[in-house]
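Step one of this worksheet: look at the structure below.
Heads up, one of the protein chains got dropped from this complex, but the rest are sitting where they should.
This part shows chain A:
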Amino acid sequence: MCQIRLDNVQKRFGDTPILADIQLTVEAGEFCVFIGPSGCGKSTLLRLIAGLEDVSAGNIHIDGVRVNDLPPARRDVAMVFQSYALYPHMTVYDNMAFGLRHLKLGEVEIERRVRVAAESLHLTPLLTRKPGALSGGQRQRVAIGRAIVRQPKVFLFDEPLSNLDASLRVKTRVEIARLHRELGRASMIYVTHDQTEAMTLADKIVLLKPLAGQEGVPSIAQVGHPLELYHHPRSRFVASFIGSPGMNFFDAEVLAASGDGVQCRAGGQVLDAAVNGRTCAPGSTLTLGVRPEHVLCGEGPHQGRVTHLEHLGEHSYAYLDCALSKAPLVVKVMQSALAIGDTLRFALPAGQLHAFVADGEALPRLAALPPAAMRAVSAAA
């Protein structure tokens, strides 16, 4: 059982702050995913936990022990690198066994562990090959195997699937989820910038945002269960990052606001949003947001002209020119009979609207999480 706690961790390279005010707990056995735009410091945070970089300030505790000054070897973590970092001159077997040989385990035990790992990762026929003679997906599995045989308390994955093609990615994603269930007690921290991976694998998502040289802003935009981030984004940054295609945003003027909801006007039309508007004054400006999949299409008070269509098979995305926003409004439609130039009527349910004040902070939504999501979130907590 192993808990990882980061306490006010900072990291700067020279004078540039990269990570600020990281306050995070990863519970034992939890699958925690770091996600965020490129360059926001996900790898750096992982390397801090691994001990490959030193923290500039703050503390890291693993299993209750402060590990700031412990070398990587004594933190009992195993890392799967984005580049795989396989030893090019060793066979698959030796790649997996090399990290064990200095532990005085005995060759029998080493062989047993390698065989078991190879079996579960379908690597047995490849044990005598060298990395140069493997495909990307196979190399990636070797890298995972090398971590498994160590039997560490914590697994660290740095974008392990980013070099794989789409179908292999899905397959390996499922395998990693299975692995996590099987290994049970080990905590996993997993870096990705693919939000499908994050949503499907995570017990807990940590969304990081780039500091861009600002002082006094924490790096973590939001921590929580995937559905929590999806349904209750705490800021416009989170709302726009989670979900694909991204949320639609448009400006609106507040007509009336109370703890039970906000009434606004956008593009000459009046909209109700089920958010707690106690803090906003009539006459002020809000940014409203709605996800493409939450727009009700077919009938309703609003209408827009279809300027572009994306057919994905089961459903399509329509880009609408409408009075509400300058940018095209993206909506998910189930019918494929739609054509460019058609007019589409739609409604924006009050319960599906998000509202953000000028600095990007979200007004709390009144709608609770859907029941299924509630169950998942409370199970994780």
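Note that in this section a contact is a pair of C-beta atoms (placed from the backbone, for glycine too) under 8 Å apart; a residue touches a chain by one contact, two chains touch by 3 or more; residues count from 1.
In this text, contacts and distances are computed from a predicted model.
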- [ ] Given the options "Acetolactate synthase small subunit", "B12-binding domain-containing protein", "Sugar ABC transporter permease" or "Twin-arginine translocation pathway signal", say which is the protein name UniProt records for the missing chain.
- [x] "Sugar ABC transporter permease"
Task: Sole residue of A:K11, A:K42, A:R150 or A:R169 that reaches the chain not shown, by the stated touch rule - done: A:R150
- [ ] May I ask which residue of A:G29, A:P72, A:G137 or A:G360 touches the chain that does not appear here?
- [x] A:P72
TODO: Quickly run down the residues of chain A that touch the omitted chain.
DONE: 50-52, 71-74, 77-79, 81, 83-89, 98-99, 101-103, 130, 146, 150
